[in-house]
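A single protein chain has been omitted; all remaining protein chains appear in their positions.
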Amino acid sequence: MSTPPLVEVEGLARRFDVSRPWLARLLLREPRRFLHAVAGVDFVIPRGTTMALVGESGCGKSTVARLLVGLLAPSAGRIRFDGTELDLARDRRAFAPVRRRLQMIFQDPYASLNPRWRVADIVAEPLDAFGLVRDRAERRERVAELLRQVGLSPTDGAKYPHEFSGGQRQRISIARALAGRPEFLVADEPTSALDVSVQAQILNLVKDLQERLGLTYLLISHNLAVVSLMADQVGVMYLGRIVELAPAGELFARPRHPYTRLLLDTVPDLEMRRRERTPVAGEVPSPIDPPPGCAFHPRCPWANARCRAERPRPLPVGAARVACHAVEEGRLPDREGQGPRVPH
Amino acid sequence: MTAAIRRFFDHDLWWSFKSSPLTVAAAVVTLLFVLAALFAPWVAPHDPFDPASLDLLDAFTPPAWTERGDPRFLLGTDDQGRDVLSTIVWGSRISLLVGFAAVLLSAGLGVALGVSAGYRGGAYEALVMRLADVQLTIPGILVALTINGVARTLVPRELQEAAAIWVLVLAIGISDWPKYARLARGTTLVEKSKDYIAAARVIGLHPLRIMVRHLLPNVIGPVLVIGTIGLALAIISEATLSFLGVGVSPTTPSLGTLIRIGNDFLFSGEWWITLFPSLALVLLVLAVNLLGDWLRDAFNPKLR
Partner (left out) sequence: MALLEVEDLVVEFPTRRGPLVAVDGVSFTIEPGEVLGMVGESGAGKSLTGMAIIGLLEPPGRIARGCVRLEGRRIDDLPPEAMRRIRGRKIGAIFQDPLTSLNPLYTIGRQLQETIRTHLDLDARAARERAIGLLREVGIPAPERRIEAYPHELSGGMRQRVVIALALAAEPALVVADEPTTALDVSIQAQIVQLLKRLCREHRTAVLLVTHDMGVIAETADRVAVLYAGRLVELGPVEAVIRRPRHPYTQGLMGAIPRIGVRGGRLVQIEGAMPRLDAIPPGCAFHPRCPRAFERCRHARPEPSAVGPGHTAACWRRLEEADA
């Protein structure tokens, strides 16, 4: 890639202990049980670009987001930010200078702002925490600038979050994330709680900010259309692993992994072509007890004995990286994706 | 804090207060007690602790409106000739002081332990909460008696008189913290899962700062509510301990001590010595309790 990488993730994994309490385990003779939320994820995000992770609930995409900003400590693997290896969750103090450079935007605009704080104080929290302003006047000035930057009025700073709509709250959340002048923003489903017209406003804002400030994004979303609009690079996750990683254009034009194809098939067709779709049967299995071999095999129409026994490794296919035996062996029929269309 | 005050009056809280006459009455009674207690030296018609002003000839004077009453002593006098009304005023002072201080101590202790347990989790949380559970299975008054006993053996004899009040506060305060700890932990667990806490952690705020700045304000409201009810209970605890004779000394009587002293004369016909302090105690506890009930309902969004 031409641009230098800002974020490099290697073998990232995180498991959660979901065992019963010690006494119950002893009585029921049960071993400890772990939920492998993220089971070995690799990707690189070049500076100034957007990487998206898509998948259904429980696929581990939000866990990856929380690992990257240090809300969770990885069980294995490494995260490098601008060349420095990070362990934010374990060593709070050592990474204080790096922390300022990566921030997060959350899904629920109601829960992500402290209802008891004025908007100005919410937005200024990173300024205070990182010691970025010298006095009250400078703080006020900077807060006003941040509010203007996200399309709010500086006078909104005196209000409380409950006086704002969901979309405006999300703007406040973005202003807070921008306060430390970060380079990397992790956005976890930033618009999935919003109505479509408000979603459009926020997505446009996020894009504008990227252009203006040269930001790098990791976008977590279940909405393929949003991902297709925003991302340069897309990772499709299933049960804690990236099954397909490809440049966005490539992924939507030529989806390779059967799960990617399934996801694309589920997107409702606004063009009213009324194709009869045959949605793939079955549901996501429990990540506590994932199927052996390829985790997708119980739902996959192309699964064979090898898929049931051996876990596929991610292998390069064109510009993509796909973890699928059928793709590797060329057993999969080519499928046209949903090519570029023009909106009315 | 000014913001909290402003919201208080903006909200339906003030409106719900005004529309409940019982609550207004309770607030007025509580306020009268507090004022009387604060300004006891000026409010009380006599100084019951000034031996010079006492005259044993005045002892056992019945209330002023009875046959043998003396207009100087509205509610009569006790066995030492002290004006009962004045002792009630001074007694309320002790009772309220012990009540407030005990609630402050137990709420402070409980909130600190509860919030930190809820936020940190793990073994620390298990330890704190199991401790609270164990203490909750033992009657509070028993815990207070034990602490009281232990504290008294540790305090040198010559200081016991002066320290009596603070020993009481310690005993009642420690006996009551689990309630606050459980409440604080519950609220903390709810708030901790919200993303504004995650946002603060992403910034890298020190856990202590997150607890104080983000979690504590959420805990204050509900704690205030049970704190008010706790105040009533603490006053009763103090009265009970004093009644049992392990409270403050008879020379600086609280309401509980007054009731106990008066109790001795109940059967000899001097009913006023115990009746009026008892009525005062009932009135004070009832008023504070009603205030607490209203606060609880007003803060409960489901009932609003």
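Per-chain residue numbering starts at 1, and chain names A and B are given in the order in which the chains are listed.
Here, contacts are C-beta pairs under 8 Å (C-beta built on N, C-alpha and C of every residue); 3 or more make two chains touch, one makes a residue touch a chain.
Since the structure is predicted, the reported quantities are computational estimates derived from the model, not experimental observations.
Of the chains displayed, those contacted by the omitted chain across the entire assembly are A. Taking the complete complex into account, A:K207 is the one of A:R78, A:K159 or A:K207 that touches the chain left out. Across A:D135, A:E283 or A:D334, the single residue that touches the chain missing here is A:E283. Between the chain not shown and the residues A:L132, A:L213 or A:L229, the one that touches is A:L229. Residues of chain A that touch the chain left out of view are 56-57, 165-168, 195-201, 203-204, 207, 222-226, 228-229, 248-249, 252-253, 262-270, 272, 274, 277, 279-281, 283-284, 337-344.
Note that only the chains that are shown with their structure count from here on.
Spacing of chain A relative to chain B, judged by their CA centroids, is 52 angstrom. Interface of chain A with chain B (complex): residues 66, 69-71, 88, 92, 95-96, 99, 103-104, 106-108, 111-114, 116, 118, 122, 125-126, 129-130, 160, 173, 176, 180. Across the interface of their complex, chain A is touched by residues 3-4, 194-196, 198-206, 214, 217-218 of chain B.
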